[in-house]
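Only a portion of the chains appears, each positioned as in the full assembly.
Each chain gets a letter, A and B, in the order it is written, and its residues are counted from 1.
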Amino acid sequence: MERKQESGFKEKVYDIIFEADTPWGKFFDVSLLIIILLSVLVVMLETVGPIQERYQNLFFVLEWVFTIIFTIEYILRLYCVYKPMKYATSFFGIVDLLAILPTYLSLFIYGTHYLVVIRALRLLRVFRIFKLGHFIKESKIITDALKASRAKITVFLFSVLLLVVIIGSIMYLIEGGQPESGFSSIPRSVYWAIVTLTTVGYGDIAPQTEIGQFFAAVVMIMGYAIIAVPTGIVSAEMVQSARAEALNTHCCQHCSREGHDNDAKFCKYCGAELRWAMEDETLPS
Amino acid sequence: MERKQESGFKEKVYDIIFEADTPWGKFFDVSLLIIILLSVLVVMLETVGPIQERYQNLFFVLEWVFTIIFTIEYILRLYCVYKPMKYATSFFGIVDLLAILPTYLSLFIYGTHYLVVIRALRLLRVFRIFKLGHFIKESKIITDALKASRAKITVFLFSVLLLVVIIGSIMYLIEGGQPESGFSSIPRSVYWAIVTLTTVGYGDIAPQTEIGQFFAAVVMIMGYAIIAVPTGIVSAEMVQSARAEALNTHCCQHCSREGHDNDAKFCKYCGAELRWAMEDETLPS
């Protein structure tokens, strides 16, 4: 009897922490979101010299408050989940652990420059909120379009990588002898090629010789055509998925399959007449 | 009787000021547009040291001329509108007030550096002209496409924000120790991440270490795929709305099928005459 009650409590905690459709679950998600954002803000401000000097004590206290809250949350998650080990070794499980570990480690290790920054990875926890509310559909469309074009984008990025190595090598050949030009090695030249092809253009490395500037100009003009490729890939994918969305979602009453065009009169799978075509003229938009 | 006449005058003023379809209304709109642009030009030139010194007196006179014109216009707007309070607290009401207030305040307050600039916000008044003439349809299409993709763009911008904080934190970890690198705090590193991902690339902060440059190169290549997303979203939306515009949603009364072109007079499936083509010439846009 007691065990069942415990199990009931466990389930309740699970619902609050992992689900978002109850009022308490929603409240939990939103407060957690705010606390994560605040704690990352504190981490960011801690690295700004003057602010850190002035609010050192406040930041120290806040950091421990956040850590204790996250620790309780982490223990609760481990407690209420059915397979604690699976959660602990999952992506979000590791991120949750990394969010609290650095503060405890800072008790033992001095000069924890790196630990400060690892705490900023808490922000990764925020990606959980995408499961929340009305953003699911939108983020699903974007990630679906990116997933569908993943193979094309991989091929594209791989070609770009080959291209920048070749461009970088040629540029090193052209500008390499110039002492002040910055093209001191092929890796640096490749870095320049990436900076130029992506149209970022810092200007920390720029060609000095006439022939170098001519070649750089050719690379930039090429970059024009190249930047059009990923945009075209994703655009085509999004147009395609927008069209698929606009398609009819009615089912055939005979074989129960959907995906018929709006102007179809007969089920394209079983040949039965589609009734809705006559009765229901208001088509889903 | 007198009241009616007054009301008639009120309506006339209203027609001239708020409507654009009468000759006087059009003339009013165009002259106001020119005056606004001139007054903003004066504000801009006032901040250019040498020009300000030379034409100080001219600018002073012009500023007061513009202010008096705008004041009269503001009072007329308050006078002829049916609900003065609603107008005064509306977006354009506040912008109209902000357009005249700074000049009057400069009589009492000395050193009105900020007031000068607020006057430049007069430019916001120009957005009114979008209700004017043949630009309505075009601006409606653009804003509709942006509105329709608002949710997607919000998700996208939010993801980019998370991404730049994480990239900035990692870059601070890599380059933070370098005294001359400029990655002196996480907020500065996040600023660099934004400058890089958006391909702006000022070059005021640039990675100095090899590992930093390698990571920066990875970020730029990533930026390639990322910049394709908003373009894809807006493109898909525009293609969709262009197609919707081109399609007619009326049904043939004989065979109940739709998808006819806007200029079709006969059903392309059964050959029956399309009735709506004659009765309803204003096609859905």
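Just so it is clear, a contact is a pair of C-beta atoms (placed from the backbone, for glycine too) under 8 Å apart; a residue touches a chain by one contact, two chains touch by 3 or more.
If you're wondering where the values come from, they're calculated on a predicted model, not measured in any experiment.
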Identical protein chains across the whole complex (2 displayed): 4
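The criterion applied here is as follows: only the chains that are shown with their structure count from here on.
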Chain A and chain B: spacing of chain centres that average the CA atoms, whole Å: 29
In the complex with chain A, residue positions of chain B that touch it: 151-152, 154-156, 159, 162, 165-166, 169-170, 172-173, 176-177, 184-187, 190, 196, 199-203, 206, 210, 213-214, 216-217, 220-221, 223-225, 227-229, 231-233, 235-237, 239-240, 251, 256-259
Chain B contact footprint on chain A (complex, rising order): 40, 43-45, 47-49, 113-114, 117, 120-121, 123-124, 126-127, 130, 134-135, 138-139, 141-142, 145-146, 153, 157, 160-161, 187-188, 190-191, 194-195, 198-204, 227, 230-231, 233-235, 237-239, 241-243, 246, 262-263, 265, 277-278, 281, 283
